[in-house]
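Not every chain is included here, but those present sit where they belong.
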């Protein structure tokens, strides 16, 4: 089984961190192919970055599917482009937020997501609402930019721990979801430190991808995720879309 | 007051139809500048088309704002790229679905949206949910493609009328919202035929744009719609984003 892990944040160090988290939990028979998108923002913080990350993501997904991937993961917690990707592809596509919340719901009744940049708080709250979990999931933001997580000297990790402590106290959180793909390396140590489940979206998405492939389930091609209707796409490289 | 009406469907005949509907209702002091995006799908039907329409839309919005537009309208009923556009721009940005539902709510308690392609039904239902109107708005789709509305010999209009008749009967609809920018020319004749309010998003958005500009209200730059953080955008033309 080959799983494409496509990072729409065009920052290779983040891709490597995610790939490492993915490989650590993948089944022996699963191969993780990690890809940094060629087009898009260096990091994804809020609606604007999300929107501009999508065409590059879809281009990589198309290539990965053509190259034989059995499933794909979008390496961004905001589930950027997830619906478009599912409509385009014949293989299953997973998002980090949706995958993490799916698993978190299996181990806790009250969950807090801790994300980074303040611009990401409302978009993540909207994802929570779309996934039907507004009644049990709260969202906090550290105020640190995404790329600060790549810098060991930044206060990004200590701010993350401070928000987790607040979540346990003020939100009655029973589990924590890490709200940024750049936190993928921290789940195990935070779980040790805080004594509650700490869920990283990358690992969750790898296991959900394996589940779907093993169960021979792929995206329904009836209704919302039907393959796109054939039509002209102006201004995109020939053959890239349509 | 100058209002940019940006059509992310890269089909000029649809832009002309929208422009005509906009001009018909604009205040005497408002100038409508209609633009067909240079990049994107010929029509927008479902998640995939939506996603690929956004970068071209944002590029036109940036140019329009630089050229002095006071407000902008996204000429697609799916409110494609609306959040990204609001984050990017300093001027107010309007979507057709949101504008139409805002006004429809002022004249009716039960509303049905009639859209086109079956791929668009669920995305529009999700918009309705996001705008808090799931309790009073139903969505129907004719099954005709968007571009069939550009062809006077197609059955697209008769199918639209058949769905409106069903909406009045089965959904207890009190008003109809036209769920596609390509229907902008039909509102007045359908209102006459069916005797209930029929709301077209283009006209609604023009009036909401004028309202915001007159009231000197623009997108809040605190929180979700903060201007994007400066960062590198790989693969986009130099100076286009970031």
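A and B are the chain letters, set down in written order, and residue numbers restart from 1 in every chain.
Convention: contacts are C-beta pairs under 8 Å (C-beta built on N, C-alpha and C of every residue); 3 or more make two chains touch, one makes a residue touch a chain.
Keep in mind that what you see is a predicted model, and the values were worked out from it rather than measured.
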With 2 copies placed, total copies in this complex: 6
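In this text, only the chains that are shown with their structure count from here on.
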Interchain centroid distance [CA atoms averaged], chain A/chain B, Å: 29
Of all residues in chain B, those that touch chain A in their complex: 10, 37-43, 45-52, 54-56, 58, 81, 83-84, 86-88, 117-119, 121-123, 126, 129-130, 145, 147, 223-226, 228-229, 231-236, 241-242
